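With one protein chain withheld, the remaining protein chains of the complex are depicted in position.
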Amino acid sequence: MTDAKLSFPHPPSRPDQAPDFSGIVIPEAGSLPVPPVDITAKDCWPFAVGLIRVLDDDNQAVGPWADYLGDIPAETLQLGLRDMLKMRAIDKRLQNAQRQGKTSFYLQCTGEEAIGCGFQRQLEQGDMNFPTYRQQTLLVAADYPLESLMGQLYSNELDPLQGRQLPIMHSARDYGFFSISGNLGTQYVQAVGWAMACALRGDGKIAAGWIGDGATASNDFHSALLSASVYQPPVVLNVVNNQWAISTYTGVAAGKSETYAARALGYGIPALRVDGNDYLAVLAVSRWAIERARAGYGPTLIEWFTYRAAAHSTSDDPSAYRARNEADAWPLGDPVARLKAHMIARGDWNDARHTQAEAELLDKVSEVQKRVEAHGTFVNPKPISPAEIFRGVYADLPEHLRRQRQEMGY
Amino acid sequence: MTDAKLSFPHPPSRPDQAPDFSGIVIPEAGSLPVPPVDITAKDCWPFAVGLIRVLDDDNQAVGPWADYLGDIPAETLQLGLRDMLKMRAIDKRLQNAQRQGKTSFYLQCTGEEAIGCGFQRQLEQGDMNFPTYRQQTLLVAADYPLESLMGQLYSNELDPLQGRQLPIMHSARDYGFFSISGNLGTQYVQAVGWAMACALRGDGKIAAGWIGDGATASNDFHSALLSASVYQPPVVLNVVNNQWAISTYTGVAAGKSETYAARALGYGIPALRVDGNDYLAVLAVSRWAIERARAGYGPTLIEWFTYRAAAHSTSDDPSAYRARNEADAWPLGDPVARLKAHMIARGDWNDARHTQAEAELLDKVSEVQKRVEAHGTFVNPKPISPAEIFRGVYADLPEHLRRQRQEMGY
Amino acid sequence: MTRMTMIEALRSAMDVALNTDPNVIIFGEDVGYFGGVFRCTAGLQAKYGEERLFDTPINESAIVGLAVGMAAQGMKPCVEIQFADYVFPAYDQITQEAARLRHRSNGQFSCPLVVRMPTGGGIFGGQTHSQSPEALFTHVAGLKVVIPSTPHDAKGLLIAAIEDPDPVIFMEPKRIYNGPFYGDHSGKSVPWSDHADSEVPEGHYTVPLGKAAIRRSGADVTVLTYGTMVYVTEAAVKEAGVDAEIIDLRTLLPLDLETIVASVEKTGRCVVVHEATRTSGFGAELMAEVQEACFWHLRSPIQRVTGWDAPYPHAQEWDYFPSSARIARALTSAMED
Partner (left out) sequence: MTRMTMIEALRSAMDVALNTDPNVIIFGEDVGYFGGVFRCTAGLQAKYGEERLFDTPINESAIVGLAVGMAAQGMKPCVEIQFADYVFPAYDQITQEAARLRHRSNGQFSCPLVVRMPTGGGIFGGQTHSQSPEALFTHVAGLKVVIPSTPHDAKGLLIAAIEDPDPVIFMEPKRIYNGPFYGDHSGKSVPWSDHADSEVPEGHYTVPLGKAAIRRSGADVTVLTYGTMVYVTEAAVKEAGVDAEIIDLRTLLPLDLETIVASVEKTGRCVVVHEATRTSGFGAELMAEVQEACFWHLRSPIQRVTGWDAPYPHAQEWDYFPSSARIARALTSAMED
């Protein structure tokens, strides 16, 4: 009787097929201009459906966004590379620790290192990120002490959260890193609230929200965009589009939307889509959006186009739902390899130094890890006091919790 | 320190000011074409930020959308006019009944009559509306028995819902009218679910969601658009933008969005903005979107641009927050006056017939009202059995409710 | 001291809070220019400006979500949900975020926010303007839950709630906004001006969270109740002619068990009264607590008088809303055994 049939989004390939990214259009590096800081959403379409890229196929920084960055000192790039290498070393060691049963859970960010590492280096002290569980890059580039990061992984006495949270759900106020929630999306509108408080105080600080492509479907994504549109606080809203949400292809969250950035235009929020595997593009666009926020031009949404190269987490095996070697086929390459190649092309770096840096960082991470493990791991736990359960439920311990603690034997 | 300052949307005028609609751009009638039925969101921008109008300032039907409607028989327009006049008569009588204490609550739709009346006349038996509390027009144009409508107003034995719901929260499955919820927004995603069921059954039916401009802020608006975008069911998503949400100006819900229709484009849903006070534009665009849905081209969002001429409800007094006579200054006029003028211009109608029709309809409504009131009103209640409270909580009465009913004395 | 309605008292509390602490900020649907559908914030935007008090879009989860972000930074948002029936879109932000932030961040962040909402029935509001969802918050560790029953308490408790370092769900029994309500089915209220507890100091004062009030001392039976039901219970006690002790809990979480236990140990009998649906209502918790603490003192079963386990009806409102007659019956029956 009718022609109405439901449509179901599908990934380009499944385990029994070859990776296929032919549907993804990759514009030339340097093809998009730098928009005026007061651009309106209406004029943002090309930026929202295009892809801002700085590093070209010859590993050169090209185009208006490269000009916007100006001359980058070699140290800046080396710092970025070291941040990313350090991140990889940490991911490697901690993934391993989970495999050895020393912790219950881990989750890598392989392939997405440029985004958080680059963004964080553009923030100022006092700015606040509202991250998801896959933004450990922000901590690393903020020089968060490895002892704290790993202490939490092992829920030992070095754990700043005293065992209350999952190993990967960090909180580090002094490092501009808001307490991660396991409930997807909730932090996005909170970031807008924090940014509103910044504006009300006039303290010159900004907030940055972070969300995965899958979690853009959540109600809080909408709440955040709507609130940011209405009140125009100094907030940068980041979408990390890594193509997957556990086993679910990004198309299920996107529907017929052109891009996630385009979604924001409907709310009247300027939005840009960026090659998230291009460290220089990350530096440039982060700086632009952060300066824009700080200068009072309101919210920006940035869609970071990237690929989740690792499994979702240590509980996941992607070979069950996506093509083998999809990561290798990802047309935007690997962020570490690309920055390395650029630095070599600039003459600032070489393979030997790279190998050495990698080894040094892995050593350093391993050394700290060993020290932290001495304070206890899952295999060899040194329990935190059970009475900790009751501390911090409220500022003061109410009577009924005192009774319960007593009942518990403490 | 910083330039970041919050922005707060304001209405064009407040009680102590003159009405001011100078900010509203009204394009010429007939200036927008009829888009191809398979138009994509990307190409919809002009329709989403423009305004589809058929009746021009000389009360003529002009332009591509008038052509799309073709020759309209005089009876069709008379039916539309009678629907709207009947609606006005009902609103008038029931508003009065509330003022006399015969019912607890009423809520008028003055100024918005063309939208529901026109839309409903384009639906088929078996299609389902998911209305808000201000879509009594859909019931009237579906020839819902006045006895039922008023029975619910007085919560007497004629009330199809047996006193369970507020007077205005109707439910009429056989008339394509879903049970209204007092919780704003919830029905919008339910409409998408219903439409998905239509597609899965292949029964050729469609669903229509309805929401106010204020309630577009709700999470369910997002859920609905997202789901419609992903699964492409046969649904028409209507936004009735009547400029106000109780005391809150529409700008607070819109933020920096160009229009509500533009919001949908971000989700990849084609969207059009329509003069909601132009009965012919309503007929034309409703038909287009409904046919599009039925033919399998997926969802459409329609923003009906109109003005809430009456108070929010009998509990509200708009003189506290908006300019006096704003309704009279509304640049798109009154839907009844405009259709009447068009019919007179066509030579199908005249003032005398109009006055007669008005009187006839008011008489008819008053006559039914008198009859229904004989079954009980708030002043003179004929109570429904208290045991009704327990019926229908579940299909079968569970033991604990049987005990509670007994405790109650029934 | 002035005479105030509960609405005036709440407004006065917010006025004091806005005035004393620049971190206090108020927002919600229609609360700004218009001053709220119940007029609780009337005049405050004009006095303190739009940056302190503003309108929001109709999205309760955004209202609370923004407040969480602000509170984490050190502001003190006091937000309004237009009716308690509309708090559910914000339920995730309240229960999973606000309630846990201090704990999960080990004190790095806290969440000193107040969520105000008119609650309860008796106003012919039908199922979406009459609900009493308090028990859906008392199950959530990290929240405090407050329900005042007089203008004096409303102001003092609201100031205390705003000053509290943790998130507070502040439920306002809308039936008694303008006067105490003794259950008269004609729906008429007595004005607050006739009631002693409408004497409200104009400036700053607090009523501590977590402390119940004994509204009537009595020897025979303890009634545990709160909100509007305090007055309906007063009427019932007269009807039943028993010497009941009426405890107005005022704060449900944390509960003032001490006052409750002292009373039940004295009377040996207990009746619990609330408007909310019965099963898993807060009455169940009260019965559990009393049973645990006073088992050996109980001389008859604890009774509960509550709303029925059905959606709140419109036309049958007075058959649903606990009447003084039902409460009186429970009192009599508690005395019988």
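Labels A, B and C are assigned to the chains in the order they are written; within every chain, residues are numbered from 1.
Basically, a contact is a pair of C-beta atoms (placed from the backbone, for glycine too) under 8 Å apart; a residue touches a chain by one contact, two chains touch by 3 or more.
Worth saying up front: this structure is predicted, and the values here are computed from it rather than measured.
Colleague: Hey, which of B:N183, B:N241 or B:Q369 is the one touching the hidden chain?
Modeller: Of the candidates B:N183, B:N241 or B:Q369, B:N183 is in touch with the missing chain.
Colleague: Who touches the missing chain here, C:D30, C:D55 or C:D92?
Modeller: Of these options, the touching residue for the absent chain is C:D92.
Colleague: Over the whole complex, note the residues of chain C touching the chain we left out.
Modeller: 61, 85, 88-89, 91-92, 95-96, 99-100, 103-104, 127-128, 135-136, 138-142, 253, 255, 276-277, 279-285, 287-288, 291-292, 295-296, 298, 300-304, 308-311
Colleague: Since one chain has been left out of the picture, which residues of chain B touch it in the full complex?
Modeller: Given the touch definition above, chain B has residues 128, 130, 160-162, 164-165, 169, 171-173, 178-179, 181, 183, 186, 189-198, 200, 207, 219-220, 222-224, 226-227, 230, 391-395, 398-400 touching the missing chain.
Colleague: Can you name the residues of chain A that touch the chain not displayed here?
Modeller: Spelled out for chain A, the touching residues are 6, 8, 14, 104-105, 155, 159, 162-167, 169, 181-185, 214-215, 217-219, 245-248, 252-253, 255, 315, 320-321, 383-384, 386, 388-390, 393, 400-401, 404, 408.
One rule holds in what follows: only the chains that are shown with their structure count from here on.
Colleague: Indicate the whole-number Å distance between the mean C-alpha point of chain A and the mean C-alpha point of chain B.
Modeller: 43
Colleague: With centres defined as the mean C-alpha position, give me the chain A-chain C separation in Å.
Modeller: About 42 Å, centre to centre.
Colleague: Cα centroid separation between chain B and chain C, in whole Å?
Modeller: Result: the chain centres lie 36 Å from each other.
Colleague: Going by the touch rule set out above, which residues of chain B reach two or more other chains?
Modeller: Each of 6, 8, 217, 219, 252, 255 in chain B touches at least two other chains.
Colleague: Counting only residues that touch at least 2 other chains, which ones in chain C make the list?
Modeller: Touching at least two other chains: 51, 56-57, 59, 61-62, 89.
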